[in-house]
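Missing here: one protein chain of the complex. Every other protein chain is in place.
What follows is chain A.
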Amino acid sequence: MKFRTFAAFVAPSILMMLLFIAFPLVSVLKQSFYLTQPVYEMVEVETCTPGFLTQTCVTETKAQPQLDEFGKIVTTTTFVGLQSYQNVLEFGRVKAAWAKRSWSEFQTIDFWKALRFTLTFTFITLPLILGMGLGIALVINNATRALRGPVIFLSLLPMIITPVIGALSIRWLFIGDGILTAGLEWWLERDIAMFAQAWTLELMMMFYRVWHVAPFAAIIFYAGLQTVNQDSLESAVIDGASRWQRLRYVIVPHLMPLIVFVTLIHLMDAYRVFEEVVGFSSQAHVISLQWLTYDFLVPDQAGNRSVSRASASAMLTMIGIVILLVPVLRRTWRDHRGGH
């Protein structure tokens, strides 16, 4: 392809990437090193608010932001270096917890609590999704032609549902005396509260994620299964290989690039776990890194947001993803080079 043609094809996508990914990212990186604050002045204010019959008036000194001549709030921006990162990571408290060798104290620090859950979530769901995906793909592949269509449709259903809606529907199955909780209570003859402690919540969140993502893995693996060399499979049968051996030594090696691909995508997605926390309103017990960023960013009722800490936390999440992906990417790179 001529360079000009190539450039013409690639330019729009590069432009979009710059506009919607690179620039915002640079801006977030910058904001994580700066602090923008309104300039406050202390003023005495009398406020009168309604009681049931008469008003209550209070006079108090309040911090009020200064307004410039256009009526906008005056702000100052200062360079604070790594201060916002320090505020998120809270090394002081980490040290204190380390000095006491206290895991439970360590786990009361928001960032580390979120990191602990995010990593657990990522690494427990990963093998389950690979396993389930492969399982579903094999089932589809071995189903008779007439059944294949309906089976594919059924197994794809969870993926079609919008994530938050899916999380909410599982929440309603279990919360309070939801159908499934009531069913479990009747079966086990004991009182069950799924939303009352961390581990049941975590279990539900992982169950939901596997249910939601396994079909994606399955469809990828199913596509891969169509290209398995039938000759090698037949010769394996002649050599007396069992079903398991054929899977282990012929099919899985053939699917390996796809397994790596699904792993890559899942690591990225799972590390950004968020819908589950919102859907199950689990923040009292379980939080994730992405939720922490969101929480910094949501304005409170007086309109304050922690933009700098949110930026720092977002950057930390990105660094985390990169660290997780490095081993997988290195492997892909090695295979790629080895293959040529």
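Quick note on the criterion: contacts are C-beta pairs under 8 Å (C-beta built on N, C-alpha and C of every residue); 3 or more make two chains touch, one makes a residue touch a chain; residues count from 1.
By definition in this document, contacts and distances are computed from a predicted model.
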Undepicted complex member, UniProt protein name, chosen from "Xaa-Pro aminopeptidase", "LemA protein", "Extracellular solute-binding protein" or "glycine dehydrogenase (aminomethyl-transferring)": "Extracellular solute-binding protein"
Residue in contact with the excluded chain [from A:40, A:123, A:153 or A:333]: A:40
Positions on chain A contacted by the hidden chain, ascending: 35, 37-40, 45-58, 62-65, 67, 71-73, 76, 84, 87, 104, 107-108, 175-176, 193-197, 280-281, 283-285, 295, 298-304, 306, 308-309
